[in-house]
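In this view, the complex is presented without one of its protein chains, the others remaining in place.
The letters A and B name the chains in turn, as written, and every chain counts its residues from 1.
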Amino acid sequence: MSPIHDQSYRRYQGTRLPLGRSWTVIAGAGIRGMFARKLFLILLVLAWIPFIVRAVQIYAVTMYPQAGQILPIDASLFRDFIEQQSIFVFFISIYVGSGLIANDRRANALQIYLSKPLLRTEYIAGKLAVLLFFLASVTLLPALMLVFVEVGFAAGFGLHAANPQIVPAIILSSAIRITVASFAMLALSSLSKSTRYVAVLYTGVIFFTEAMYGVLTFITGTTAVAWVSLGANLDQVSDALFRQPAGYDTPLVVSAFVLVGLVILSVSVLERRVRGVEIVS
Amino acid sequence: MSNAVVLEHVTVAYGNNRALREVSAVFPPGAVGLLGPNGAGKSTMLKALLGFIPPATGRLEVLGLDVAARPLDIRARIGYMPEIDGHIPGMNAVTFVAYCGQLAGLPRSDAMQRAHEVLYYVGLGEARYRNLETYSTGMKQRIKLAQALVHDPDLLFLDEPTNGMDPKGRDEMLELVRDLAHNKGVNLILSSHLLPDVEYTCDHVVVLDKGVVAASGPIEQLKGPPGRVYEVRVKGHLTPFVAALHDAGMECHQTDEDVMRVFVPGDPGRPGDDQRRVCELAAASQVQVRHLRASVPTLEDVFARAIGES
Partner (left out) sequence: MSDVIFEAEHLSKWYGQVIGLNDVTVSVPPGITGLLGPNGAGKSTFMKLITGQLKPSKGSVRVLGEPIWGNQDLFFRIGFCPEQDAFYDRMTGFEWVTALVRLNGLDDAAARAAAERALTAVDLMDAAHKRIGAYSKGMRQRVKLAQSLVHDPDLLILDEPLSGMDPLGRRKTIRMIRDWAKQGKSLLVSSHILHEIESMTANILLINNGRILAEGNVHQIRDLIDEHPHTVYVRTDDPRGLARAFLARADVISLRLEPGAVVVETGKPDEFYTSLTELVASGAAGTVEEVTSPDDNLQAVFKYLVKS
């Protein structure tokens, strides 16, 4: 070997990982980026307060069984908990999701991503994973923790033996909620270059559909039109999974259709907005 | 050594508009310039080679791999330096370049190491911990090159690499490109409107016009042999010198650049004879010859000829 080493550009002789992992890189960078933001961490902590409240509730009922008449511990407890976390799902979707693709579009990052060896699907999957991760951390995770708390205090699986649908329902209804929210938010984020605009759009759509539902219900006098409201659809499906009485008159099939339709619409929007063809000038 | 890029009867159309029409071209290894007027199909060709648009007919091959069959494998081995600025929001230079390395398949720590190396190579060593949004134009160009190099590509696509850079930056960037092509064995395709840049860095060119290949080949070959026109610049009183040239039967055109073009008629003698005659006349007219060279067609002449303009 020559005693004088070449300090300039060298060829790379190391390993190259097989393709298909880029989505983990994208997800990892996105998640790390969010953890660096203090305000967001505060939001995450706040999202766990209801969990603490429920845990205390379970403790109280275990200690004083007579309280169990006012605050029963059954499947509806978990269903309610998940439904009530949807407010945090809303805020976290906006905080984490509005800029996920919009920021990349504004900084012209898509041309960089898509010139790397990754499929568009991987890019979308990576971004989706960031949102799913945080949404799961305020729905699925605390709900499962609540199960542990309940089992711990009850010192037994009695509740679950009687209601075996609880744990699967927790998993499925959380999954459906966060999946629909994530796809919708990601699709909106791909429509614009401005995070703020996407946040406003998302909020606007949710409020508008809720308002429409309110108006239509008032006019028609029935809740059969609940399929207009996203929240109502999700609740309908939740109720069915937890084997609770339905909260609205809308048939379950209709709600399921709307949710699936929303996801399909989001996917088609993403397919059209995340493309390589526009990136070369 | 096999060719870096091969196109065979490639047609790419946007609706009814055929941006590339039955194009067959070969980009040999080394540094190749891709030239053409605006709208000639250069960016379409690039998009097709990156795998973004499937061709309506024909076959594209990059580094021996079929673009239709293995676009991802190809992208793992090529680097693209885009014309338009772009960055990943919220990252500094090192993080950004390492991230790009990871996206291209490098393990995390290797990507970090390569990022540092490559940033030093392109001249951003000192500024590598700064946020990309604070970068100047010259620095942004260098970062774009760094992210294209981090995974050690076998083929680089460079689109107007000196865009917006000041003269010193341009020189440094062109040196880097030349170094990569001639000393480091990286094949590259350089697309630029600045023909002297292409001449300095590339050995071959492919000229596109209206969706077809108008000319291609080694630059020296396309230029052709020098003629018997000489570029002459002198210092001193021009009028007697020009008169003397006329008397000797040499046509003299004064271009507004301070270099004259002198036509020497008659049969070519031995090499150096024409130059000697010009200097004789200059010495007799008491002017200093400061520049004397056989006028070689430039790449601009090649370009103009290929596009069909006089």
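By our rule, a residue touches a chain if its C-beta (ideal position, glycine included) is under 8 Å from a C-beta of that chain, and two chains touch if they have at least 3 such contacts.
Note that the structure is a prediction, hence the values are computed from the model and not measured.
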_Chains in view touching the one left out_ = B
_Considering the complete complex, identify which of B:Ala56, B:Ala69, B:Ala243 or B:Ala283 is in touch with the unshown chain._
B:Ala283
*asked:* Using the touch definition from the top, which of B:Leu194, B:Val212 or B:Val229 touches the missing chain?
replied: B:Leu194
_Among B:His9, B:His237 or B:His291, which one touches the chain that has been omitted from the display?_
B:His291
*Positions on chain B where the hidden chain makes contact*: 35-39, 136-138, 164-171, 193-196, 235, 256-258, 270-273, 275-276, 279-280, 282-284, 287-294, 300, 303-304, 307, 309
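In this text, only the chains that are shown with their structure count from here on.
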*Report the residues of chain B in contact with chain A in the complex, numbered from low to high.*
43, 46-47, 50-53, 72-76, 80, 82-90, 99-100, 102-107, 110, 114, 117-118, 121, 147, 149, 151-152, 159, 179-180, 184-185
*Okay, in this complex, where on chain A does chain B touch?*
8-12, 14-19, 21-22, 25-26, 29, 33, 99, 103-104, 106-119, 275-277, 279-281
